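Sharing a structure with you now.
Every protein chain but one is kept in place in this view of the complex.
After this line comes subunit A, so read on.
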């Protein structure tokens, strides 16, 4: 391995060095500062005689006399089943004081794309125990369903609730032990947030089936571009080699994208929208598309990335590009949150694209699709009417309109608002749905099959109200 002391330029996170041998694109580099500190980096551009290196740990302390070593391989993640229960830093080094990790294998962190022909279509219902998700935006194994949130909202509590409660009801029935694992990738979150997650993992015993990667807010920003890839490489190994059903939680994708922008700016690239690089769609897709199922393998990778929308704006490039890649999204709503609704999920803009194939007879319940559809329509109508009530008052509205207003209120108070510690079965969720729908006259339920109305509709809605 040849050592160079040929650094010609240092700019932000980038180091340029002259070389006299060909260096591969994406290769790993070690830079030793004169103080004896070793920093790692990656080749961003390689041409004859000159390479551009992106340094993960920041360029502080590097000068023109620092020595550069090219390791001749791309970045790899040592993977083994023993990673479960371990806590690693953002570049994959253990920080929990545990034993050294003896890898089974070292995997390239830039995962290859899954051949669409080899994929298996996700249609196994995951019960999260959260009505607004299970009932209205069902999650299935192998899906990527991000949480669109914003600063000051309890998205972490929701992510933890899902991680804690997620089960696949089928497996319980057949008594089959489903091997479930959580891979947690934190990018640029605060120490406090990280503690919150760790405490919850420890309290519920989830840590022993989790692998935790933490890049904290004060860790180098460039390292954040590697953290999710390490996490996903580990997840793929556990899922497709060791048959685990892996839930990957990535937080906060906004910090990841900021790091991408930082590197792009340092390289003087032509910026795209709001200064983010033009290839951000491709880059994000390379992360999100690593969710899925593969034919003939038992495991699965399900992703729940969390992102905070700057200025609550979902047209910002980060949520926008994410929404175009992921299979739906769950919106956390500021208004609902201030009304004390927990979890404050707003079902209207939320969506799960894989829902239709994961629900129904044999999977959840025969009435699931219709109930969800009808509740969407009814809640949307109620929401519309609220604007009107502000102007003309409730008395000016017809009886029908007033029913919809009541529906919207009870929908939020009873269906969505369940608290972060309540675990509802899908039957409970749908039964609550019918309690609410029975407030409306039968003729309004135009999205539900007539037979299902016969079976489930409560004729006497008054008594239900009294019960509630």
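Simple rule for what comes next: contacts are C-beta pairs under 8 Å (C-beta built on N, C-alpha and C of every residue); 3 or more make two chains touch, one makes a residue touch a chain; residues count from 1.
Here is the rule we go by: contacts and distances are computed from a predicted model.
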Hidden chain of the complex, named as in its UniProt record, picked from "4Fe-4S dicluster domain-containing protein", "Sugar ABC transporter permease", "Protein-export membrane protein SecF" or "A-type ATP synthase subunit A": "A-type ATP synthase subunit A"
Contact with the hidden chain (one of A:34, A:98, A:152 or A:271): A:271
Of A:60, A:195, A:315 or A:425, the one touching the omitted chain in the full complex: A:315
Of A:376, A:420 or A:457, the one touching the omitted chain in the full complex: A:376
For subunit A, residues in touch with the removed chain: 21-27, 44-48, 73-74, 108, 110-122, 142-143, 240, 269-273, 278-279, 281-282, 285-286, 288-290, 292, 294-297, 314-317, 320-321, 323-325, 327-329, 348-349, 351, 353-354, 356-357, 369, 373, 376-377, 380-381, 387-388, 391-392, 396-398, 401, 443-444, 446-447, 450
